[in-house]
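Shown next, in structure tokens, is the structure this report addresses.
Coming up: chain A.
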Amino acid sequence: MVEKFDAIVVGAGPSGNAATYTLAKAGMNVLQLERGEYPGAKNVQGGIMYAAELEKIIPDFRDDCPTERHIIEQRIWLLGDDSYIGTNYRSDAFNTDAPNRYTIIRANIDKWFSERIRKAGALQICETTVTELLRDASGKVYGVKTDRVGGEIHADVVVMADGVNALLAKRAGLHQELAPQNVALAVKEILFIDPDLIQQRFGLKDEEGVVIEIMGKVTKGMVGTAFLYTNKESLTIGIGCLVSDFKQAGVAPYKLLEDLKNHPVIKPLIEGAEMKEYAAHMIPEGGYNAVPQLTGDGWLAVGDAAHFNNAAHREGSNLAMASGRMAAETIIELKRAGRPMTAANLAAYRRKLDDSFVMKDLKKYRDLPDIMHANKQFFGAYPDLLNGAAHNLFTVDSVDKLTKEKEIMRSFVKKRSFFGLMGDAIKLARAFR
Partner candidate 1 sequence: MHIVVCIKQVPDSTQIRIHPVTNTIMRQGVPAIINPYDLFSLEEALRIKDKTGARVTMLTMGPPMAEAALRKALSFGADQAVLLTDRKFAGSDTLATSYALSAAIRKLGEEEPVDMVFCGKQTVDGDTAQVGPGIATRLGLRQLTYISSVVDLDLAKREITVQRRSEGGVQVLKTALPVMITMLEGTNTIRFGTMDDLFRAARTEIRVWSKDDCVEDETKVGLKGSPTVVSKVFVPKPRAEKAKFIEAEGGEPAGVAAAAVETIFAAQPKLAAGLLARAAAGA
Partner candidate 2 sequence: MSEAAPSKPQGRRFQLPEHLKAYKGVWVIVEQERGAAHSVSWELVGEARKLADKLGVEVGAVVLGAAGPDLERICGESFGYGADVVYKVTHPVLADYRTDPYARVMTDVVNTFKPEIVLLGATTLGRDLAGAIATTLATGLTADCTELDIYAENRSLAATRPTFGGTLLCTIQTLAYRPQMATVRPRVMAMPDRDETRTGQVIEVTPDLAEEDFVTKVLSFIPDSERNEAQLAFADIIVAAGKGLQKAENMSLVWDLARVLGAEVGVSRPLVQAGWVGNDRQVGQTGKTVRPTLYIAAGISGAIQHRVGMEKSDLILAINTDPNAPIFDFAHHGIVGDALKILPALTDAFSRKLSVNRLAS
């Protein structure tokens, strides 16, 4: 006999977990399917988790959630060939009982979240891949098919939380292929290191943590960023660039990471660490303009599958959790009102998103991806210019400061015309406005 559920959630990443948990808490009969051997087995995340969204779903998450360190300092570095220029912000005010940001190891979080989900009463099945959506003649989704014998399962609604590739929606013709300029490929490693060394090198105590966001020469002129995060007993280091740029430049991603690790500014920070885990994963970075269709008869898309990612602030998991929660709330409201899961009724989900930070933020940065893509000087010329300028300014060599400033200005204009500089400033200002 074919099993039937109120809802099926495909995927056990942050978006699927948020949806499943919310549905189960509301007493819905929900099934979550995950292809990994266990939740988190296949998932990749750099490792910053934002508390606000998780707190909305699980208010007492801090009681047992296996976070690594709470962040008290943010650095943004622009790397030159052998230097960096950047900003730091550090504040003791981040040392509160309810910190806002944590470094995490994603596999641990997923496992923890899943346990909470099972306790909330959802049925969870792993090592099972959903291969297709079941649709009737009208196109309405009424369930899924898995790779198991007897794998047909029915539900009133299917929540697609299957991540950036969104294969299910694509296979069903609901979503289009991702354009290479709308996805980044990121590689990262977890490096094991003596916690004392972390405390020393980053000036930390107890569970305090630092994040370093990195731009500059390390992406070899491609549109991309890198990062270095402090965990309890490890460091996470990674770098990602647009797939279209990788294709064009013919650079191997792991080589980029190797070069980053060997950069004279980075190397001393990771000295003595041992590689524990290497992973590569895609990030949807097309922004607002790349958001696909979000609902249809009997289905919703959430998280990375819906392209909810704020590349400018490296936020993904919080948008994923927010969208998962809102999808669940929509389903719960319809169910309670006894209304069917039609495209028209499910459209309430889109309205919730529009009213929330998810769509508002994506809209705000809607032009950023295009600007970055069309203006590679942000990733090549500027890092050099800024680092050169700083070097010039901070070298005490009996040249008067006014002359130095003039030299710096001249070097900028030489590399990029005065109007070019002005134009860049305006473009950026607009994108971030």
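Observations on the structure shown:
Simple rule for what comes next: a contact is a pair of C-beta atoms (placed from the backbone, for glycine too) under 8 Å apart; a residue touches a chain by one contact, two chains touch by 3 or more; residues count from 1.
Basis for inclusion: all candidates are chains of the complex that A comes from, given by their letters.
Because the structure is predicted, anything quoted here is derived from the model rather than measured.
Interface record for this complex: partner of chain A among candidates 1 or 2 is 1, by the touch criterion.
The touching residues of chain A, counted against candidate 1 in their complex, run 3, 37-38, 41, 105, 107-108, 123-125, 127-128, 146, 148-153, 190, 192, 194, 233, 272-274, 276-277.
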